[in-house]
Structures are given as C-alpha cells and as structure tokens.
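Quick one: the structure is below, questions incoming.
Here the complex is missing a single protein chain, while all its other protein chains stay put.
By letter and in written order, the chains are A and B; residue numbering begins at 1 in each of them.
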Amino acid sequence: MSTISPTAPAPDRTPAAPRTEDSIVKTILGRWETLIVGLIVVVFIIGAGISSEFLTGDSLTTGSSDFTEYAILALPLTLIIATGEIDLSVASVLALSSALMGYLWNQGLPMEAILPICILAGALCGLINGWLVTGLGLPSLAVTIGTMALFRGLAYVILGDESVTDFPTNYTDWAFGNFAGTVIPNTIVLFLVLAAIFAVVLHRTPFGRAIFAIGANKEAARFSGLRVNRIQLRLFILSGAIAALAGILLTLRNSTAAGNVGDGFELTAIAAVVLGGVSIFGGTGTIGGVILALILLGAIQKALNLDPDINTAWVNIVTGILLVGSVLGPNIAARVREARRISTRGTRPPRPGRSAAPQSGPGGEGNTNA
Amino acid sequence: MRDSRFTRFLALLFAVVLGAAVITGCGSTKDDSDDSGSAASSSSSTAAADSSATIKQGLNVVVMPKQLGNPYEELEDQGTVAAIKETGGTAKIQGPTDAAASSQVSLLRSITQQKPDAIVLAANDPNAVVPVLKQAQQRGIKVVTQDSDSAPAGRQIFINQATTQSIGVQLAKQALQTAGSAGGDVAVLSATANAPNQNAWIKIMKTELAKPEYSKIKLVKVAYGDDDDQKSFQQAQGLLSAYPSLKSIVSPTTVGIAAAARYVSSSKYKGKVAITGLGTPNQMRKFVKDGTVAQFALWNPEDVGYLGGYAAAALASDVITGKQGESFKAGKLGTKTIGKDGEIVLGPPTTFTKDNIDKFDF
Partner (left out) sequence: MSTPVTTPAAPGPGGSAPSGPTVEPEEAERVSAGRRVVDRLIRARELGLIVVLIAIVAITGAIEPNFLDADSLKQTVLNVAIIAVMTAGMTLVIVTRNIDLSVGSILGLSAFLCGDFLTKNPSVPWIVGVLIAILIGAACGLLNGVLVTWGRVPALVVTLGTMYALRGVAFLVTGGRQINAEDLPDSFLKVGSGDLLGVPTLIVLAVVVIVLFWFITRDYAWGRQLYAIGSSGRSGGQAAKLAGLKSDRRVTQAFVISGALAGLGGAMYAARYGTVDATGGQGYELRVIGAAVVGGVAIAGGSGTVFGAALGAVVLGTIQTALIVLKIDDFWQQAIVGLLIIVAISLDRLITNQSEALLRQRSARRRTAA
C-alpha cells in the first residue's frame, strides 16, 4: 500500500507503538470511541427529526440486516489493516462464493455440502492472496487489485448470466428472519458472535498482540521472533473464509446467487474500518471502534433514506466527508494543541505517535529487501 | 490498563445494545398496532374492487428507478410523477446510486417504513426484491412494477412496455430486415449479463430465429457491454473484427445501441453493417440522419411511467385490486385493462426511421 505520504507524521489518533505509549493510546482511543458514540447520538437526533420512523424497532431490524455483509467483511479487514496490509478482494470473494453456491445448488448438491465448500473456496482465495503477499513479498494493495478482478471474473465464469433463486426456504427464512422473537435479525446475531470472537482474539490473545506488533513495525516484530509471514498468511485465509460466509448470507438473504453481487462492498467495509479508528498504517485500532463506525454509517444511511426528499447521493457524500474527516479532525486538533504548547513553553515537544516507529510500511514493502 | 480499556468497550457496547433494545421496545409496539391497522383496512378493501370509486386525492407515491442517473429510467419516472400529479397526489423519486439489487432492497425497506400509499419501481433483480415487497404489501402499500418486473408475488401490477414475446419477435424481425435479403451473421450487444429483461428478450429472439423463415440469419454471439459506453463501444469493435461477415448488430439496450452506432458511424463499416435494436430517438437521431442506423424501436418510456402512476393511484384508491379483467382510466392513455398475471401491456413499440424520428422528443 502506497498510502503513506512520506512527509506525513502520524495522525494523533494512530500511534504506532501501543506498548511503549500505552497511556497516550488509551486516552486517545477512549476519546475516539467516545467521539463516534457522540456522532451516533447526533445522527439519532437528526434522524428522529427527519422521520418519526427512524427510532423504531423496524429501523433497527432493517437497517442492521442490510448492513450485515459490510459488517462481517469489516471484521477480518480490521485485523489485516491492523497489520498494515489491505485486502481489496473481499467483495469479489463474496461474489465468487455466491456464484459457486448457485452453481453447486444447480448441480443438485445438498446445502449442507455446499456451505462448507463455499467457505473452503473463500479460504483458498485468501490463501492465494496471502501467498502472493507473504511468499512472494508483493504489496497487498497491488495483489488484491489483481485478485479483485480475478475472483470477480471467476464468479462470472462459474455462473455466467444466470442467477439462481430457488434456494430452500428453511435457509432463506433463517437469513431473513429475526432471532427468537426479538427484532434483532438472525444475521446480526451471527455477526455479534463473530465480533465477540474477533474482539477477544485481537485484544486479549498473544495473536492479537502480534497483529499490532506487526502493524507497528514489521521488522522489529520479525526480530523479536514473531512469525510475521505465517500470521499474515493466516489473516488473509481468514479474510477469504469470512468473505465467503458473507457471500452465503447475502445470497440467502436476497434468495439470489449471481456473479455481480456485492460490487463495491470492499470500499464501504474499508471506510467503516478506517472510520472506526484503525490506522491504515497498521498498529492500532479496536473491534469496538469498528462496530461503532458500522452503527454510525448504518444509521446515517437509514436516516437519509427515510426522507424521499433527500437524494440518495447524499449518503455517498456524507460517507466520504466522514471518512476523510475522521483522520483529518484529530490531526488538526493535534496541531492546534501543539501550536499552543509551543507558544506557551517556547519549546517544541516531540510529536506523539509514529515518530517512535520508523516508517515501516504497509503493503509489504518491508519485504522489498528480501 | 489493558483491562480497563476492554471493560470500557464492553460497557459501551452494553450501553448501545441496551439503548437499541429500549428504542426497539417502544418502536415495535407502535409498529404492531400500525401493522394490524393497515392489514385490516387493506383486507377489508381487497374484498371487492369498486370500479365506480374515484381516485383519492393527495396520494403519496414513491417511484424507484433501477439506478439514479440512468436517463431512460429518469424519463419513465418523470411520467409516473406527472401521472400522480394529475390525480392530485405527490410522487417522489428515490433510487439507488448503483444498479445493484442489494442497494435497491435496503432502500425499499426504508421506503416501506415511510408508509407511502404506493411504490412504483423498476426491479434490478426479479427475486431479490420479493421479500421486501411482500412486507410492503402486508402493510397496505400497493406495489406496481414497471419496465423490469419482479416475481409476481412481489407486486400487484406489472406495467409491461410491450410483451416480452413481442419485443423478442421484434428483435428477430429487426435482425432479418437489417441483415438484407441474403441474410448472414448477426450479433447481439446486450446490457449486463444478469439483466432480467434483456435476457428474457434474447431468449425469445433465439427461439424465434430457430424458425424456418429466419433460416438465413445466424446469431453468432451475445456480447455484454454492461450498459457502459466504453465497454459497449469496445464490444462493438471486437464483434466487427471477430466476425467479418457480420451483417447486423442488434442491441436491445439504449446504451449499447448508441455506442455501437457511434463506433460504426466513424469506421469503415459504416453502411455495410447495420445497427438496430432499442434506443431513444434523441440519442439515435444523429445516426439515423447520417445513415448508420436505418431503423430501431422503442416504446415511449414516459408513457410506461405514466401508466404505472395511474395504476398505482387506482390500486391505492381501491378502484382496482390487480385482478385480471379489471379496468381503470389512465389519463391521456385511455382505459386500460389488467391482463394475465397482473400485467398491463402498454402497446407495441414504435419503430423509428428517418421519416418519423423528428416527431419524437425523448
């Protein structure tokens, strides 16, 4: 990923070395999540003003189930971005999984066999990405631009211009239904379970600490004995498998398998991850922040869609501005603080954050010396 | 320290879930009452259509195109808006910014929550929209599809621009007429590979071409331009290189026919290879006048939308229920009768040639 403007020091909210600057990280991350919660509250108030239908169980059900796939894609993406890599191919894997599902169903296989095959196929896609990135040392941005076209193309090859719609109703009803008498959709319950697992893995296990260590400084992580390549390979496989799962859910929810589903989903998922406070350089971020960002984006979309006088294009505009603003805002705040500090003390304190870490890079250019 | 962050996150998550649950609690009761109310009213009204009843004033209708910014769809939607305005109601256009079925589905859910009297839409995918449309109907919202149908379970009335059969036959005829008396190879340049209406037309066209009177015509290829100008352009060029004996390109999509005509008009194939299919007169006028295109066809998209608007108004006013044989007045289009499967056919498409094209402006 060539996302680093080389001259850019770290944004304030994305310090690179959580272990060395624990207290700073805490306060800032705390603040970041608080900020998003604040924004959510604002959107809820505005949304309630836009339509009386906004604050209803119906909104929660429909709004959240329509966001399921983005949300599920965002989980493994959080981990990958936290290591400083990226996976643009997730939506194409989703489509490939959907197309494969339709194809196998047409071939007369039972659903019980199809679902694991799709997940495995997704994992295989992830393995290809992961091998190109870790085995060959290629930048993940370039690799996944390529596989994005490749996997989407294969989805078309598998299913052509067909779309398959006759999936068994007990499966589609589940995907469309709510959890045991509540208004919470089944798919969201599945997401919450996955999110809990991802949160525990990322924030409570050595594996999670390794992910942040790699994102903070890949070389240092390698020297400290972490098997960087193996961890990254696993993350890509995980990303592929989860994307395939999202493909299955989308297919069942819409009762339609086709090669063109999920076009552009990767960008919304990445937007949620970045908005959730995960540094695109890697090294920081929380699953909680990403979940909050998903809630925020979902609420904005819902609120704007409830008013027929608001052009749907505003969702794009607001999402774009929020995305940039989420990184720009803290940077400007940091500058203002710094300027004040300089004027009062007369000395220039060291910049917080990334100055501690060398500009090790996202996109696997750490491997360019290999 | 690490623990405290995690605890904070859990607390936050808990707060959000709790908040959602509270909101949900109040919301769902309200919804339930609403649902039962509207279900009751709609069930009582569906018992008998009152053809003498008049169109209600102040109807609130939402119109959804396949995608915002698609000019053909915009024309259709303008027709719907005009029709609803004539009946004394208001219609608003709300559509997705991309042509994906899932975007339409999520938008439809929000529209259902707005509880308009009726929804008029062109479906991106026949099946993906059915569950949400069923939900809408359960809440008493009338659903009309136009131009591109959903599965019949999702809607009450479908405004068909012309029967799928007649369009498929028309395309086959166009192929025969433009390929010349000696016949030869023809190719189809379609929209996206998953487009429901194009695929249905092409299927009919193929059956038609298998008949003996079309024995001189050979369909060599169906190419997809994805309704993207450049891709369609490139496809047209590739077709002409790949099939040197090609006599005609039939493009059943307005983007494809314009791109193909544009390519041929500036190439050595001009006058040798015919372009035909479905296009709007405004887009094609230039190519008809310069001789690239001899004929093409289309219905008036505004009329499709106009009819859709009146059908929605009649449904929402309980003038009709969507059953076969019911009829209603559709403004300037006169009285229309519902056919099999809730379909209303606008009429045969108009064929445009250099003689009549200047009479049309859309």
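We take it that a contact is a pair of C-beta atoms (placed from the backbone, for glycine too) under 8 Å apart; a residue touches a chain by one contact, two chains touch by 3 or more.
Just so we're clear, the structure is a prediction, and the values are computed from it rather than from any experiment.
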Omitted chain touches shown chains A, B
Check each of B:Leu68, B:Ala83, B:Ile167 or B:Ala191 against the chain that is not shown and name the one that touches it.
B:Leu68
Given A:Val274, A:Ala293 or A:Leu306, the residue that touches the chain left out of view is A:Val274
Touching the hidden chain in the complete assembly: which of B:Ile55, B:Ala223, B:Ile249 or B:Ala297 does that?
B:Ala223
If the hidden chain were put back, which residues of subunit B would touch it?
67-71, 74, 77, 93, 97, 193, 221, 223-224, 228-230, 233-235, 237-242, 244, 255, 258-259, 262-263, 266-268, 282-283, 285-286
Residues on subunit A that touch the omitted chain in the whole complex?
1-11, 86, 132, 136-139, 141-143, 145-154, 156-157, 160, 259, 267, 270-271, 274, 280-281, 311-317, 319-324, 327-328, 331-332, 359, 361, 363-365, 368-370
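Just so it is clear, only the chains that are shown with their structure count from here on.
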The subunit A residues in contact with subunit B across the complex are 22-23, 26, 29-30, 33, 37, 40, 51, 53, 55-60, 62-63, 66, 69, 156, 160-161, 163, 165, 176, 182-184, 199, 203-204, 250, 254-256, 258-264, 286, 288, 291-292, 295, 301-302, 305-309, 311-313, 315-316
List the residues on subunit B that touch subunit A in their complex, please.
1-2, 4-6, 8-9, 12-13, 16, 20, 23-28, 30-31, 62, 68, 92-98, 100-102, 105-107, 109-116, 125-128, 130-131, 192-194, 199, 224
